[in-house]
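Heads up, one of the protein chains got dropped from this complex, but the rest are sitting where they should.
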Amino acid sequence: MDFWQKLLALDRRIIFVFVALALVIPLFFTAPPGFLKKIDISSPVKSLYDYVEKLPPGSKVMIAFDYDPPTTPELQPMAISFLKHCFLKDLDVIMIGLWPQGPVQAQFAMEMDILTDEKIKAKNLQYGVDYVNLGFQAGNEFVILRMGSDIAAAFPVDYFGTRTRELPLMKDVKNFDNIRLVYNISAGYPGTYEWVIFAGDRFGVKIAGGNTAVQYPHVSPYLQTGQLVGLLGGMQGAAAYEKVSGYFGKATKYMFSQAVSHAMVVFFIILGNLAYFITRGRKT
Amino acid sequence: MGAFLTLGIISFLYKDNPWYKFCEALFVGISAGYWFCTVFWSQFVAKLVDNVFPPAGQPPQYAYLVGGLLGFMMLLRLVPKIGWFSRWPLAFVVGGTAGAYLIGYALSNGMKQVKSTILPLWVSGNLNATVGNIILVVGTFCGLVYFFFSKEHKGTYGKIAKLGIFFLMITFGASFGYTVMARMSLLIGRMDFLFGTWLGLIK
Partner (left out) sequence: MRREIPILIAIVVGFVYVIAFFVPHPPLNKFQDWGNDWIQIIAGFAIVLGVLNLLKVSLEKVYKKSQGWGYAVIIIIGFLIMTAAGLFFSGGKNYQNPGTPFYDIFFNIYFPLNATMFAILAFFVASASYRAFRARNKEATLLLLAAIFLMLGRTPLGDYMSSWAGDWQLKNISDWIMDFPQTAGQRAIMIGIALGIISTSLRVITGLERTFVGGE
């Protein structure tokens, strides 16, 4: 077997080692100067940011945490930067989850990143008045449909077991008519698709999405139709929102590692094709 | 503990081994328990019991008993002789889904998408918009032609379908690129946990 044939038959565990190195080594280094400046703020990200900027204080924003632990590196930074933006704009936040792990992720975000932030500490946020976590409900799109008539009936108790109707923030919130924006952070089904179809187009509430990179291409046609106010896609989208909000978070920190890993995958694809065409050329 | 379990799953990359199998079985069991508890408190207690037997001062809503009965019928699937009872709640869900999806998808993914594809093929003074609109219209049309398998893809029709395939290949290539991005992101998080949070080597 010559060099190119050996390359084609390369043990996949060697590729695994290269993947691990490409991901881990950049984490030990600071990104090159100017790297962070090159994080692109695309127009869907800017639209979402601008929409939130224009909301008057006291507006109710709903954040649907529809993801689980595996997608935390992509979606948690989106949640954190968006929550910070909302609280700094004095918006009231209603957190819910159509995935059972979602509200727990919301709780993590609040405890570890939001309530420990100095600027937000100064706001003296109170649970039940400035923000609530209504927990999880099974039923997927039927929960969304139920919220269209009565949110408290869809989510009878909050994350901590308190009856939803007893929470001060929920006293003047009946259904989507009282919500200025639903920001759906989603890793799959139920997710942005369902929110657009069953909430946005049915009840007229504005929807924005924060999706994993896998979902982003499938949901992007909703941008051109105007069914989505804005859309963040993957870690790049999270880093872009962090940048436009003026906050250095985990997504920005991970972008260097992400860039190197992409380059490595592209290198392997090109190498594999090179080996394939050279060995195929020799056979003919 | 987190590091032990993380490394156990990663050990599968070398080869299948008892450490990985232990972690996998533990995950399945803990996961089942997690879902059970969450559903118990959020659905059974909060949605069913608290509505039928509410706190003092609130009227009971006996309509929820119908949902409880249908839910219980679902569990009868485990008993082969009376498992056919589970068809009733299943039919309820299937009917509701069909009704909701018929309208929802027709409106959001059908009509609105078609409406947004009806674009001017000539935008005066803006070449980029002109080219973009042509690509959107032609690409959507050709892609739809490709998916119509009732007519054989031959002749002119076949050429249009072929053009549709090219657009779909670009779509799938974009999906693949984004999938790579997503998978790498997931792993970066775990690597940061191992080398940063656990070993403290990353600032």
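Going by the order they are written in, the chains are A and B; count residues from 1 in each one.
As a convention for this text, a residue touches a chain if its C-beta (ideal position, glycine included) is under 8 Å from a C-beta of that chain, and two chains touch if they have at least 3 such contacts.
Worth saying up front: this structure is predicted, and the values here are computed from it rather than measured.
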Sole residue of B:Ala106, B:Leu121 or B:Leu201 that reaches the chain not shown, by the stated touch rule: B:Ala106
Omitted-chain contact residue, chosen from A:Gln137, A:Thr164, A:Thr192 or A:Asn211: A:Gln137
Selected from B:Gly2, B:Pro60 or B:Pro120 as touching the chain missing from the view: B:Gly2
Given A:Pro103, A:Gly191, A:Gly209 or A:Gly230, the one touching the chain that is not displayed: A:Pro103
Touch residues of chain B, complete complex, unshown partner: 1-3, 5-6, 9-10, 12-13, 21-48, 63-64, 66-68, 70-72, 74-75, 77-78, 84, 87-103, 105-106, 108-110, 113-114, 116-117, 132, 135-144, 146-147, 164-174, 176-181, 183-184, 186-187, 189-190, 193
Contact set of chain A toward the excluded chain (per top definition): 10, 12, 15-16, 18-20, 23, 35-36, 38-40, 42, 68-72, 101, 103-104, 107, 111, 135, 137-140, 142-143, 145-146, 149-150, 153-154, 157, 159-161, 202, 217-218, 220-221, 224, 234, 236, 255, 258-266, 268-269, 271-273, 276
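In this section, only the chains that are shown with their structure count from here on.
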Distance from chain B to chain A - Cα centre to Cα centre, in angstrom: 15
Complex contacts: residues of chain A adjacent to chain B: 13, 16, 19-20, 23-24, 27-28, 70-74, 100, 135-138, 141-142, 145, 156-157, 161, 163, 196-198, 200-202, 212-214, 216-218, 221, 224-227, 233-236, 250, 254, 257-258, 261-262, 265
Residues on chain B engaged by chain A in the complex (per definition of touch): 13-14, 34-35, 38-39, 41-43, 46-47, 50-51, 55, 96-97, 100, 104-105, 107-109, 112-113, 115-116, 136, 171, 174-175, 178-182, 184-189, 191-192, 195-196, 201-202
